[in-house]
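The complex appears here without one of its protein chains, the remainder shown in place.
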Amino acid sequence: MIGIVVVSHSRALAEAAVALAEQMVPQESRPQLAVAAGAADGSFGTDASAVAAAIEQVDSPDGVLVLLDLGSAVMSAEMATEFLDPAMAEHVRLSGAPLVEGLVVALVTASTGATLDKVESEARNALQAKGKAVG
Amino acid sequence: MIGIVVVSHSRALAEAAVALAEQMVPQESRPQLAVAAGAADGSFGTDASAVAAAIEQVDSPDGVLVLLDLGSAVMSAEMATEFLDPAMAEHVRLSGAPLVEGLVVALVTASTGATLDKVESEARNALQAKGKAVG
Amino acid sequence: MAAISTEQAGAWLADYAQVIGENAAMLTDLDRQTGDADHGSNMDRGMKAVAALDVSSFDSPGALLKKAGMTLVSNVGGASGPLYGTFFLRFAGALDDGPDDASGLLGALRAGLEGIEQRGKAERGDKTMIDALAPAVEAFETQSGAGTSAALTAAAKAAARGRDEATDLIARKGRASYLGERSKGKQDPGATSMTLLLESAARTLGSA
Partner (left out) sequence: MAAISTEQAGAWLADYAQVIGENAAMLTDLDRQTGDADHGSNMDRGMKAVAALDVSSFDSPGALLKKAGMTLVSNVGGASGPLYGTFFLRFAGALDDGPDDASGLLGALRAGLEGIEQRGKAERGDKTMIDALAPAVEAFETQSGAGTSAALTAAAKAAARGRDEATDLIARKGRASYLGERSKGKQDPGATSMTLLLESAARTLGSA
(Lines give C-alpha, C1' and ligand atoms only; values in the text may rest on other atoms or scores of the structure.)
Protein backbone atom coordinates (compact mmCIF):
# COMPACT_ATOMS: atom_id res chain seq x y z
CA MET A 1 0.00 0.00 0.00
CA ILE A 2 1.35 3.48 -0.84
CA GLY A 3 1.99 6.09 1.82
CA ILE A 4 0.44 9.57 1.80
CA VAL A 5 1.90 12.87 3.00
CA VAL A 6 -0.08 16.09 3.42
CA VAL A 7 1.94 19.29 3.11
CA SER A 8 0.20 22.49 4.10
CA HIS A 9 1.06 25.97 5.29
CA SER A 10 -1.43 25.41 8.10
CA ARG A 11 -1.31 22.58 10.60
CA ALA A 12 -4.96 23.11 11.51
CA LEU A 13 -5.94 22.79 7.86
CA ALA A 14 -3.90 19.64 7.29
CA GLU A 15 -5.30 17.98 10.40
CA ALA A 16 -8.89 18.88 9.60
CA ALA A 17 -8.50 17.59 6.04
CA VAL A 18 -7.05 14.33 7.32
CA ALA A 19 -9.88 13.93 9.85
CA LEU A 20 -12.49 14.45 7.13
CA ALA A 21 -10.83 12.00 4.77
CA GLU A 22 -10.28 9.38 7.45
CA GLN A 23 -14.04 9.20 7.93
CA MET A 24 -14.16 7.48 4.57
CA VAL A 25 -11.91 4.56 5.40
CA PRO A 26 -12.00 2.27 8.45
CA GLN A 27 -8.83 2.58 10.48
CA GLU A 28 -7.59 -0.95 9.79
CA SER A 29 -7.51 -0.46 6.01
CA ARG A 30 -6.04 3.06 5.93
CA PRO A 31 -2.67 3.70 4.26
CA GLN A 32 0.14 5.22 6.28
CA LEU A 33 -0.39 8.97 6.45
CA ALA A 34 1.79 11.79 7.77
CA VAL A 35 1.36 15.54 7.96
CA ALA A 36 4.06 18.19 7.42
CA ALA A 37 2.41 21.51 8.02
CA GLY A 38 3.01 24.90 9.54
CA ALA A 39 6.22 26.50 10.69
CA ALA A 40 7.97 25.26 13.81
CA ASP A 41 6.53 28.09 15.91
CA GLY A 42 2.97 27.33 14.83
CA SER A 43 2.70 30.12 12.28
CA PHE A 44 1.85 29.53 8.62
CA GLY A 45 4.55 27.96 6.52
CA THR A 46 6.19 24.82 5.22
CA ASP A 47 9.50 23.23 6.16
CA ALA A 48 11.37 21.04 3.67
CA SER A 49 13.05 19.10 6.48
CA ALA A 50 9.68 18.31 8.03
CA VAL A 51 8.38 17.19 4.64
CA ALA A 52 11.37 14.89 4.21
CA ALA A 53 10.78 13.43 7.68
CA ALA A 54 7.09 12.86 6.91
CA ILE A 55 7.96 11.05 3.68
CA GLU A 56 10.45 8.84 5.50
CA GLN A 57 7.82 8.06 8.10
CA VAL A 58 5.27 6.67 5.61
CA ASP A 59 7.71 5.39 2.99
CA SER A 60 6.72 2.18 1.28
CA PRO A 61 8.13 0.26 -1.68
CA ASP A 62 4.78 0.97 -3.38
CA GLY A 63 5.55 4.67 -3.31
CA VAL A 64 4.50 7.87 -1.56
CA LEU A 65 2.00 10.45 -2.80
CA VAL A 66 2.50 14.01 -1.53
CA LEU A 67 -0.51 16.33 -1.51
CA LEU A 68 0.10 20.05 -1.18
CA ASP A 69 -1.94 23.15 -0.49
CA LEU A 70 -0.46 26.14 -2.32
CA GLY A 71 2.13 26.49 -5.06
CA SER A 72 4.90 27.50 -2.67
CA ALA A 73 4.53 24.24 -0.73
CA VAL A 74 5.80 22.56 -3.89
CA MET A 75 9.20 24.19 -3.42
CA SER A 76 9.52 22.76 0.07
CA ALA A 77 8.38 19.37 -1.15
CA GLU A 78 10.82 19.32 -4.07
CA MET A 79 13.61 20.35 -1.76
CA ALA A 80 12.55 17.57 0.60
CA THR A 81 12.97 14.98 -2.13
CA GLU A 82 16.56 16.19 -2.59
CA PHE A 83 17.19 15.50 1.10
CA LEU A 84 16.00 11.89 0.74
CA ASP A 85 17.96 8.81 -0.13
CA PRO A 86 17.81 8.88 -3.97
CA ALA A 87 16.32 5.37 -4.03
CA MET A 88 13.47 6.59 -1.87
CA ALA A 89 13.09 9.87 -3.75
CA GLU A 90 12.51 7.91 -6.93
CA HIS A 91 9.14 6.61 -5.82
CA VAL A 92 7.91 9.86 -4.26
CA ARG A 93 5.29 11.67 -6.36
CA LEU A 94 4.23 15.29 -5.79
CA SER A 95 0.60 15.73 -6.67
CA GLY A 96 -1.13 18.67 -8.32
CA ALA A 97 -4.46 17.41 -6.96
CA PRO A 98 -6.79 19.63 -4.94
CA LEU A 99 -5.78 19.24 -1.30
CA VAL A 100 -9.04 18.31 0.40
CA GLU A 101 -10.89 16.65 -2.46
CA GLY A 102 -7.73 14.88 -3.62
CA LEU A 103 -6.91 13.61 -0.15
CA VAL A 104 -10.34 12.03 0.28
CA VAL A 105 -10.05 10.23 -3.03
CA ALA A 106 -6.39 9.30 -2.48
CA LEU A 107 -7.13 7.76 0.90
CA VAL A 108 -10.05 5.73 -0.43
CA THR A 109 -8.14 4.60 -3.51
CA ALA A 110 -4.91 3.83 -1.67
CA SER A 111 -6.81 1.74 0.89
CA THR A 112 -7.68 -0.68 -1.92
CA GLY A 113 -4.01 -1.32 -2.57
CA ALA A 114 -4.04 0.65 -5.83
CA THR A 115 -0.72 1.59 -7.43
CA LEU A 116 0.83 5.02 -7.03
CA ASP A 117 -0.06 5.83 -10.65
CA LYS A 118 -3.68 4.92 -10.08
CA VAL A 119 -4.00 6.81 -6.79
CA GLU A 120 -2.35 9.86 -8.31
CA SER A 121 -4.62 9.99 -11.32
CA GLU A 122 -7.76 9.44 -9.24
CA ALA A 123 -6.70 12.23 -6.88
CA ARG A 124 -6.00 14.58 -9.76
CA ASN A 125 -9.53 14.02 -11.05
CA ALA A 126 -11.10 14.43 -7.63
CA LEU A 127 -13.01 17.56 -8.60
CA GLN A 128 -15.14 15.68 -11.12
CA ALA A 129 -17.75 14.52 -8.57
CA LYS A 130 -18.25 18.05 -7.31
CA GLY A 131 -18.16 19.51 -10.81
CA LYS A 132 -20.88 17.15 -11.92
CA ALA A 133 -22.93 17.86 -8.80
CA VAL A 134 -22.67 21.63 -9.31
CA GLY A 135 -23.67 21.02 -12.91
CA MET B 1 -17.89 43.40 -3.87
CA ILE B 2 -19.24 39.85 -3.98
CA GLY B 3 -19.78 37.79 -0.83
CA ILE B 4 -18.22 34.36 -0.25
CA VAL B 5 -19.64 31.36 1.61
CA VAL B 6 -17.64 28.28 2.57
CA VAL B 7 -19.67 25.08 2.94
CA SER B 8 -17.89 22.12 4.46
CA HIS B 9 -18.70 18.94 6.31
CA SER B 10 -16.11 20.00 8.88
CA ARG B 11 -16.16 23.26 10.80
CA ALA B 12 -12.48 22.89 11.66
CA LEU B 13 -11.63 22.51 7.99
CA ALA B 14 -13.69 25.52 6.91
CA GLU B 15 -12.19 27.74 9.58
CA ALA B 16 -8.62 26.67 8.84
CA ALA B 17 -9.14 27.26 5.12
CA VAL B 18 -10.55 30.72 5.80
CA ALA B 19 -7.63 31.57 8.10
CA LEU B 20 -5.12 30.54 5.44
CA ALA B 21 -6.88 32.50 2.72
CA GLU B 22 -7.35 35.60 4.86
CA GLN B 23 -3.58 35.84 5.16
CA MET B 24 -3.57 36.89 1.53
CA VAL B 25 -5.80 39.93 1.87
CA PRO B 26 -5.59 42.74 4.43
CA GLN B 27 -8.68 42.85 6.61
CA GLU B 28 -9.94 46.18 5.29
CA SER B 29 -10.18 44.97 1.70
CA ARG B 30 -11.64 41.52 2.32
CA PRO B 31 -15.03 40.58 0.94
CA GLN B 32 -17.79 39.47 3.31
CA LEU B 33 -17.24 35.84 4.16
CA ALA B 34 -19.35 33.33 6.08
CA VAL B 35 -18.93 29.68 6.95
CA ALA B 36 -21.64 27.00 7.04
CA ALA B 37 -19.96 23.84 8.20
CA GLY B 38 -20.50 20.81 10.35
CA ALA B 39 -23.66 19.46 11.89
CA ALA B 40 -25.31 21.28 14.78
CA ASP B 41 -23.79 18.90 17.33
CA GLY B 42 -20.27 19.44 16.02
CA SER B 43 -20.08 16.21 14.04
CA PHE B 44 -19.35 16.09 10.31
CA GLY B 45 -22.14 17.25 8.03
CA THR B 46 -23.82 20.09 6.21
CA ASP B 47 -27.10 21.87 6.93
CA ALA B 48 -29.04 23.54 4.14
CA SER B 49 -30.63 25.99 6.59
CA ALA B 50 -27.22 27.03 7.85
CA VAL B 51 -26.04 27.48 4.25
CA ALA B 52 -29.05 29.68 3.50
CA ALA B 53 -28.35 31.77 6.61
CA ALA B 54 -24.69 32.16 5.63
CA ILE B 55 -25.67 33.32 2.14
CA GLU B 56 -28.11 35.86 3.58
CA GLN B 57 -25.38 37.10 5.90
CA VAL B 58 -22.93 37.98 3.10
CA ASP B 59 -25.46 38.74 0.38
CA SER B 60 -24.53 41.55 -1.95
CA PRO B 61 -26.05 42.89 -5.18
CA ASP B 62 -22.77 41.85 -6.82
CA GLY B 63 -23.51 38.21 -6.01
CA VAL B 64 -22.40 35.42 -3.73
CA LEU B 65 -19.95 32.63 -4.53
CA VAL B 66 -20.39 29.39 -2.59
CA LEU B 67 -17.38 27.10 -2.24
CA LEU B 68 -17.96 23.50 -1.18
CA ASP B 69 -15.90 20.58 0.01
CA LEU B 70 -17.43 17.30 -1.18
CA GLY B 71 -20.13 16.48 -3.69
CA SER B 72 -22.79 15.95 -1.06
CA ALA B 73 -22.37 19.52 0.20
CA VAL B 74 -23.74 20.58 -3.18
CA MET B 75 -27.12 19.08 -2.28
CA SER B 76 -27.32 21.15 0.87
CA ALA B 77 -26.23 24.25 -1.01
CA GLU B 78 -28.76 23.75 -3.79
CA MET B 79 -31.47 23.19 -1.24
CA ALA B 80 -30.35 26.37 0.51
CA THR B 81 -30.86 28.40 -2.65
CA GLU B 82 -34.46 27.14 -2.75
CA PHE B 83 -34.98 28.53 0.75
CA LEU B 84 -33.81 31.98 -0.30
CA ASP B 85 -35.80 34.85 -1.68
CA PRO B 86 -35.77 34.04 -5.44
CA ALA B 87 -34.30 37.48 -6.23
CA MET B 88 -31.39 36.67 -3.96
CA ALA B 89 -31.05 33.09 -5.20
CA GLU B 90 -30.59 34.40 -8.72
CA HIS B 91 -27.19 35.86 -7.97
CA VAL B 92 -25.90 32.96 -5.88
CA ARG B 93 -23.35 30.77 -7.67
CA LEU B 94 -22.27 27.34 -6.48
CA SER B 95 -18.66 26.69 -7.38
CA GLY B 96 -16.99 23.48 -8.50
CA ALA B 97 -13.62 24.97 -7.53
CA PRO B 98 -11.21 23.16 -5.20
CA LEU B 99 -12.11 24.24 -1.66
CA VAL B 100 -8.78 25.47 -0.30
CA GLU B 101 -7.04 26.54 -3.49
CA GLY B 102 -10.25 28.09 -4.84
CA LEU B 103 -10.95 29.99 -1.65
CA VAL B 104 -7.51 31.61 -1.65
CA VAL B 105 -7.93 32.74 -5.25
CA ALA B 106 -11.56 33.77 -4.76
CA LEU B 107 -10.71 35.94 -1.76
CA VAL B 108 -7.84 37.65 -3.55
CA THR B 109 -9.86 38.19 -6.72
CA ALA B 110 -13.03 39.32 -4.95
CA SER B 111 -11.05 41.85 -2.92
CA THR B 112 -10.28 43.68 -6.15
CA GLY B 113 -13.97 44.22 -6.79
CA ALA B 114 -14.05 41.65 -9.60
CA THR B 115 -17.41 40.42 -10.88
CA LEU B 116 -18.95 37.14 -9.78
CA ASP B 117 -18.19 35.64 -13.21
CA LYS B 118 -14.55 36.64 -12.94
CA VAL B 119 -14.11 35.41 -9.37
CA GLU B 120 -15.81 32.13 -10.21
CA SER B 121 -13.64 31.42 -13.23
CA GLU B 122 -10.43 32.34 -11.41
CA ALA B 123 -11.40 30.06 -8.51
CA ARG B 124 -12.21 27.21 -10.86
CA ASN B 125 -8.72 27.49 -12.37
CA ALA B 126 -7.03 27.74 -8.99
CA LEU B 127 -5.14 24.48 -9.41
CA GLN B 128 -3.11 25.82 -12.32
CA ALA B 129 -0.44 27.46 -10.14
CA LYS B 130 0.13 24.23 -8.25
CA GLY B 131 -0.05 22.13 -11.39
CA LYS B 132 2.62 24.25 -13.03
CA ALA B 133 4.76 24.14 -9.90
CA VAL B 134 4.50 20.35 -9.66
CA GLY B 135 5.41 20.25 -13.33
CA MET C 1 -58.86 17.25 3.97
CA ALA C 2 -55.70 15.51 2.80
CA ALA C 3 -55.27 11.80 2.09
CA ILE C 4 -53.99 11.20 5.62
CA SER C 5 -54.70 12.97 8.90
CA THR C 6 -52.19 14.94 10.95
CA GLU C 7 -52.42 12.20 13.59
CA GLN C 8 -51.58 9.52 11.01
CA ALA C 9 -48.63 11.54 9.77
CA GLY C 10 -47.50 11.88 13.38
CA ALA C 11 -47.85 8.13 13.93
CA TRP C 12 -45.82 7.46 10.80
CA LEU C 13 -42.99 9.72 11.95
CA ALA C 14 -43.05 8.29 15.48
CA ASP C 15 -42.96 4.73 14.17
CA TYR C 16 -40.14 5.54 11.76
CA ALA C 17 -38.15 7.27 14.50
CA GLN C 18 -38.42 4.14 16.61
CA VAL C 19 -37.49 1.80 13.77
CA ILE C 20 -34.51 3.97 12.87
CA GLY C 21 -33.39 3.91 16.49
CA GLU C 22 -33.56 0.13 16.49
CA ASN C 23 -31.73 -0.18 13.17
CA ALA C 24 -29.21 2.63 13.52
CA ALA C 25 -26.27 0.33 14.21
CA MET C 26 -27.16 -1.86 11.23
CA LEU C 27 -27.47 1.17 8.91
CA THR C 28 -24.14 2.51 10.11
CA ASP C 29 -22.55 -0.88 9.56
CA LEU C 30 -23.81 -0.90 5.97
CA ASP C 31 -22.40 2.60 5.50
CA ARG C 32 -19.07 1.42 6.89
CA GLN C 33 -18.81 -0.95 3.91
CA THR C 34 -19.35 1.68 1.21
CA GLY C 35 -19.25 5.08 2.85
CA ASP C 36 -18.31 6.84 6.03
CA ALA C 37 -20.10 4.79 8.67
CA ASP C 38 -22.62 7.41 9.68
CA HIS C 39 -25.93 6.72 7.96
CA GLY C 40 -27.50 5.18 11.05
CA SER C 41 -26.33 7.89 13.41
CA ASN C 42 -27.28 10.58 10.88
CA MET C 43 -30.81 9.28 10.50
CA ASP C 44 -31.18 8.59 14.19
CA ARG C 45 -30.12 12.11 15.13
CA GLY C 46 -32.55 13.49 12.58
CA MET C 47 -35.51 11.30 13.49
CA LYS C 48 -35.01 11.85 17.22
CA ALA C 49 -35.35 15.58 16.55
CA VAL C 50 -38.46 14.89 14.43
CA ALA C 51 -39.96 12.69 17.14
CA ALA C 52 -39.61 15.60 19.55
CA LEU C 53 -42.03 17.73 17.48
CA ASP C 54 -45.42 18.38 19.10
CA VAL C 55 -47.84 16.81 16.61
CA SER C 56 -50.87 18.54 18.17
CA SER C 57 -49.45 21.96 17.32
CA PHE C 58 -49.77 21.41 13.54
CA ASP C 59 -53.06 21.97 11.79
CA SER C 60 -52.44 19.87 8.71
CA PRO C 61 -50.43 16.76 7.89
CA GLY C 62 -48.54 18.84 5.35
CA ALA C 63 -47.52 21.39 7.98
CA LEU C 64 -46.22 18.62 10.24
CA LEU C 65 -44.37 16.82 7.45
CA LYS C 66 -42.85 20.07 6.20
CA LYS C 67 -41.50 20.76 9.65
CA ALA C 68 -40.20 17.18 9.78
CA GLY C 69 -38.39 17.78 6.47
CA MET C 70 -36.78 20.97 7.72
CA THR C 71 -35.82 19.23 10.94
CA LEU C 72 -34.06 16.49 8.97
CA VAL C 73 -32.28 19.07 6.82
CA SER C 74 -30.81 20.69 9.91
CA ASN C 75 -30.08 17.62 11.98
CA VAL C 76 -29.05 14.74 9.73
CA GLY C 77 -25.79 16.22 8.43
CA GLY C 78 -25.03 13.71 5.68
CA ALA C 79 -26.33 13.51 2.13
CA SER C 80 -29.44 11.85 3.51
CA GLY C 81 -30.32 15.18 5.22
CA PRO C 82 -31.16 17.15 2.08
CA LEU C 83 -32.46 13.98 0.41
CA TYR C 84 -34.98 12.90 3.08
CA GLY C 85 -35.58 16.59 3.81
CA THR C 86 -36.58 17.18 0.21
CA PHE C 87 -38.66 14.00 0.22
CA PHE C 88 -40.78 15.18 3.15
CA LEU C 89 -41.04 18.79 1.96
CA ARG C 90 -42.28 17.77 -1.49
CA PHE C 91 -44.45 14.98 -0.08
CA ALA C 92 -46.03 17.48 2.30
CA GLY C 93 -46.72 20.07 -0.38
CA ALA C 94 -48.37 17.56 -2.71
CA LEU C 95 -50.34 15.98 0.13
CA ASP C 96 -52.01 19.20 1.30
CA ASP C 97 -52.79 20.16 -2.30
CA GLY C 98 -53.99 16.69 -3.35
CA PRO C 99 -57.19 14.66 -3.18
CA ASP C 100 -58.16 12.84 0.02
CA ASP C 101 -57.86 9.28 -1.28
CA ALA C 102 -55.15 6.84 -2.35
CA SER C 103 -54.39 8.96 -5.38
CA GLY C 104 -53.54 11.83 -3.03
CA LEU C 105 -51.00 9.64 -1.29
CA LEU C 106 -49.68 8.44 -4.65
CA GLY C 107 -49.18 12.05 -5.76
CA ALA C 108 -47.33 12.82 -2.53
CA LEU C 109 -45.07 9.77 -2.85
CA ARG C 110 -44.34 10.62 -6.47
CA ALA C 111 -43.52 14.24 -5.58
CA GLY C 112 -41.17 12.96 -2.89
CA LEU C 113 -39.44 10.63 -5.34
CA GLU C 114 -39.04 13.39 -7.92
CA GLY C 115 -37.64 15.64 -5.22
CA ILE C 116 -34.96 13.09 -4.32
CA GLU C 117 -34.11 12.49 -7.98
CA GLN C 118 -33.72 16.20 -8.55
CA ARG C 119 -31.81 16.87 -5.35
CA GLY C 120 -29.44 13.95 -5.86
CA LYS C 121 -29.21 14.30 -9.67
CA ALA C 122 -29.70 10.55 -9.52
CA GLU C 123 -31.89 7.97 -11.16
CA ARG C 124 -32.91 4.39 -10.69
CA GLY C 125 -29.93 2.09 -11.06
CA ASP C 126 -27.44 4.44 -9.39
CA LYS C 127 -27.59 2.28 -6.22
CA THR C 128 -29.21 4.80 -3.91
CA MET C 129 -32.39 5.17 -1.90
CA ILE C 130 -34.11 5.78 -5.25
CA ASP C 131 -33.74 2.09 -6.03
CA ALA C 132 -36.10 1.38 -3.14
CA LEU C 133 -38.45 4.34 -3.53
CA ALA C 134 -39.01 4.27 -7.29
CA PRO C 135 -40.32 0.66 -7.48
CA ALA C 136 -42.38 1.37 -4.36
CA VAL C 137 -44.14 4.27 -6.06
CA GLU C 138 -44.78 2.10 -9.11
CA ALA C 139 -46.22 -0.72 -7.01
CA PHE C 140 -48.37 1.73 -5.08
CA GLU C 141 -49.77 3.06 -8.34
CA THR C 142 -50.53 -0.44 -9.68
CA GLN C 143 -52.30 -1.41 -6.46
CA SER C 144 -53.95 1.89 -5.65
CA GLY C 145 -57.30 0.66 -7.03
CA ALA C 146 -57.34 -1.89 -4.19
CA GLY C 147 -57.15 0.85 -1.57
CA THR C 148 -54.46 2.63 0.38
CA SER C 149 -53.68 -0.22 2.70
CA ALA C 150 -53.08 -2.77 -0.06
CA ALA C 151 -51.15 -0.20 -2.09
CA LEU C 152 -48.84 0.61 0.82
CA THR C 153 -48.22 -3.06 1.53
CA ALA C 154 -47.28 -3.60 -2.11
CA ALA C 155 -45.09 -0.50 -2.02
CA ALA C 156 -43.18 -1.71 1.03
CA LYS C 157 -42.58 -5.10 -0.59
CA ALA C 158 -41.40 -3.49 -3.81
CA ALA C 159 -39.05 -1.26 -1.85
CA ALA C 160 -37.44 -4.26 -0.17
CA ARG C 161 -37.09 -5.98 -3.52
CA GLY C 162 -35.58 -2.84 -5.06
CA ARG C 163 -33.15 -2.50 -2.14
CA ASP C 164 -32.01 -6.10 -2.64
CA GLU C 165 -31.69 -5.81 -6.40
CA ALA C 166 -29.55 -2.70 -5.97
CA THR C 167 -27.01 -4.67 -3.96
CA ASP C 168 -25.52 -6.08 -7.16
CA LEU C 169 -25.19 -2.67 -8.78
CA ILE C 170 -22.15 -0.39 -8.90
CA ALA C 171 -22.75 2.86 -7.01
CA ARG C 172 -22.79 5.89 -9.28
CA LYS C 173 -23.80 8.56 -6.73
CA GLY C 174 -22.73 9.59 -3.27
CA ARG C 175 -19.69 8.48 -1.32
CA ALA C 176 -20.15 4.85 -2.32
CA SER C 177 -19.33 5.84 -5.90
CA TYR C 178 -15.72 6.44 -4.78
CA LEU C 179 -15.48 2.67 -4.49
CA GLY C 180 -16.44 2.02 -8.11
CA GLU C 181 -16.52 -1.73 -8.81
CA ARG C 182 -15.95 -2.52 -5.17
CA SER C 183 -19.39 -1.25 -4.22
CA LYS C 184 -20.86 -4.26 -6.00
CA GLY C 185 -22.37 -6.80 -3.63
CA LYS C 186 -22.80 -4.27 -0.83
CA GLN C 187 -26.30 -3.33 0.35
CA ASP C 188 -26.98 0.40 0.06
CA PRO C 189 -27.68 2.08 3.43
CA GLY C 190 -30.03 4.70 1.96
CA ALA C 191 -32.08 2.10 0.10
CA THR C 192 -32.30 0.22 3.37
CA SER C 193 -33.53 3.18 5.42
CA MET C 194 -35.96 4.07 2.61
CA THR C 195 -37.42 0.57 2.74
CA LEU C 196 -37.90 0.99 6.49
CA LEU C 197 -39.77 4.25 5.80
CA LEU C 198 -42.20 2.53 3.45
CA GLU C 199 -42.69 -0.41 5.80
CA SER C 200 -43.43 2.11 8.51
CA ALA C 201 -45.94 3.85 6.22
CA ALA C 202 -47.67 0.52 5.56
CA ARG C 203 -48.05 0.02 9.32
CA THR C 204 -49.32 3.49 10.13
CA LEU C 205 -51.04 4.98 7.09
CA GLY C 206 -52.91 1.83 6.02
CA SER C 207 -56.31 3.04 7.13
CA ALA C 208 -56.06 6.22 5.07
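By letter and in written order, the chains are A, B and C; residue numbering begins at 1 in each of them.
Methods note: a residue touches a chain if its C-beta (ideal position, glycine included) is under 8 Å from a C-beta of that chain, and two chains touch if they have at least 3 such contacts.
Since this is a predicted model, take the numbers as computed values, not measurements.
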Next on the checklist: Using the touch definition from the header, name the shown chains in contact with the chain that isn't displayed.
Outcome noted: A, B
Item to check | Touch criterion as defined above, residue of A:45, A:63 or A:96 at the omitted chain | outcome: A:45
Checklist entry - At which residues does chain B meet the chain that is not included here? => result 23-24, 26, 104-105, 108-109, 112, 129, 132-133, 135
Checklist entry - At which residues does chain A meet the chain that is not included here? => result 9, 38-41, 43-50, 70-72, 75-76, 78-79
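In this section, only the chains that are shown with their structure count from here on.
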Checklist entry - Counting only C-alpha atoms to place each centre, which chain is farthest from chain C? => result A
Item to check | Centroid spacing, where centroids are CA-atom means, of chain A and chain C in whole angstrom | outcome: 38
Checklist entry - Mind pulling the chain B residues that touch 2 or more other chains? => result 9, 44, 70-72, 75
Item to check | Interface hub residues of chain C, defined as touching at least two other chains | outcome: 36, 38, 175
